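Note that this is a trimmed complex: some chains were dropped, and none of the rest were shifted.
Each chain gets a letter, A and B, in the order it is written, and its residues are counted from 1.
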Amino acid sequence: MAAITTLKDAIRDNVNSGDTVAFEGFTHLIPFAAAHEVIRQGITDLTLIRMTPDVIYDQLIGMGRVKKVVFSYAGNPGVGLLRRMRDAVENQWPRALEMEEHSHSAMAQAYEAGASGLPCAVFRGYLGADLKRVNPNIKSVTCPFTGEVLAAVPSLRPDVTVIHAQKANRKGDVLIEGIIGVQKEAALAARRVVVTVEEIVDDFGDLHPNLCILPNWTVTALAQVPGGATPSYAHGYYDRDNSAYLEWDKVSADRDLFTTWMQENVLDATPDTFADRIARLKETAA
Amino acid sequence: MSSFSATEMMTIAAARALKNDDVVFVGIGAPSAACNLARLTHAPDITLIYESGTIGTKPDVLPLSIGDGELCETAVTTVSVPEMFRYWLQGGRISVGFLGGAQIDRFGNINTTVIGDYHTPKIRLPGGGGAPEIASSCQKVFITMKQSLRGFVDKIDFYTSFGHGEGGDHRKRLGITTQGPMLLVTDLAVWEPDPISKEFTVTSLHPGVTRDAVQATVGWTVAFADSVTETPPPTTEELDVLRALHARTDAAHGKKEKAA
């Protein structure tokens, strides 16, 4: 059963130093507020899983909280590179970063295999590609009927998956809409699931029967954090803050600037900052 | 006909290669502009798919990322990312996949992973994302890239995605049943693979572009087709539609940026 609680308690009770954690959301619904809370609570030595590390992992990596990252595309979407991640890989700043690199297809199917209780994902992939030369976690399996050699990767089974969603009801059932990404699979693949939502409603009312819902008994802890996905977006609530992604390119280009920015915007902030940000976004947009 | 930029010519030439019944796996940047230009001109029913799960999307402005909200709002349906990669890409439903990259070789093999050694890279690039399986699962691959000596190299540092390998029947020998890179549109020329060797060969030069200009930006000896034509210049309609698309895009994204 989902415990409806504060973000602070949800993170404290569920995310430990040394854990393997997936913060998922594909461009849409990236759980920034939860990641910032992890940073504030001093949680470290994390193994982070995410298809697209995005700015959210650039921040965790730049703060030295990450031991290893499992990923498939390390870019600042629509902008360029992830400069903090690159600094960690190329210059070990602020610490060395282990990497396990896959393709999107492999990551998506490895989450799916995790949700399906399987030890590995078997798929058609990496044909002629060099990743399987450098990643020992890419192996193969032979189809016993056709003899085709298929790729195999271990299923992804995070200790904790953290996601942001639009709505929960009072029972703790969680509704995800729009670009749904891999959140359902990442959640069902994990031992514990932390969800932040834009709003908690008394009742979903008359929902379409086939919508993407995580029943409350699949969720460990749930916290309402309006704006918790900014600068990513929440379909039906607020748009992507594209300027923040552009700004990040500058902030992350310089170690000192980055450090100052994180101090002001994360370490000295609270989850309420996110509600303020979307209020400001909406105001200026109006 | 108005004057036009090399980038506009590149986008327009790529758009022309798309057909009304194509199902296209779109990337961000040049492919996105080309695909939407095709949709807004000669291929109104083209199905555009972004790997965020949006199928049959019809954005009014170009998305900044593959997961922009408008892609979902205008789509026929939006599926999960595992479904996208399993049923739609791996399932063989995509006729054309677009790729670009940091480095390309004459056989359309592409590197977007690292410059230098993988484990001690000189430059760490974003990585492959969907590319390794786009390259093998789409019926055809179209590539758009601006030419440069840094990008068009004799030997790429890392095979992020497999094109024609060492050429000839290398794909077939690896058990890959799809056609692979069948078109390379740059800012200077249109290239197509030689039917036998699979080496990318210049088949048309954009208006005003010389063979020397093409060779000057390529790190291997360029093969030219027996008869190299001139790429038809952009029509007024093509240019108008493309520029209006970019203007709408700038206005929309500029507005959002101001709002922040």
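Basically, a contact is a pair of C-beta atoms (placed from the backbone, for glycine too) under 8 Å apart; a residue touches a chain by one contact, two chains touch by 3 or more.
The model shown is predicted, which means the values in this text are computed figures rather than measured ones.
A.B. asks: One instance of each chain type is visible; tell me the copy number of every label in the full structure file.
C.D. replies: A x2, B x2
Following the convention adopted for this analysis, only the chains that are shown with their structure count from here on.
A.B. asks: So the centre of each chain is just the mean of its C-alpha atoms; given that, what is the distance between subunit A and subunit B in Å?
C.D. replies: Once rounded, the distance between the two centres reads 28 Å.
A.B. asks: Considering the complex alone, what residue numbers of subunit B touch subunit A?
C.D. replies: Residues 28, 51-54, 63-69, 71-72, 78-82, 84-86, 89-90, 113, 118-119, 121-133, 135-137, 158-162, 165, 170-171, 174-176, 253, 256-260.
A.B. asks: Can you check the complex and tell me which residues of subunit A touch subunit B?
C.D. replies: Touch list, subunit A to subunit B: 26-28, 51-52, 71-75, 77-78, 81-82, 85-86, 89-90, 101, 103-105, 108-109, 111-112, 123-131, 134, 148-149, 178-182, 184-185, 212, 233, 235, 239-246, 281, 284-285.
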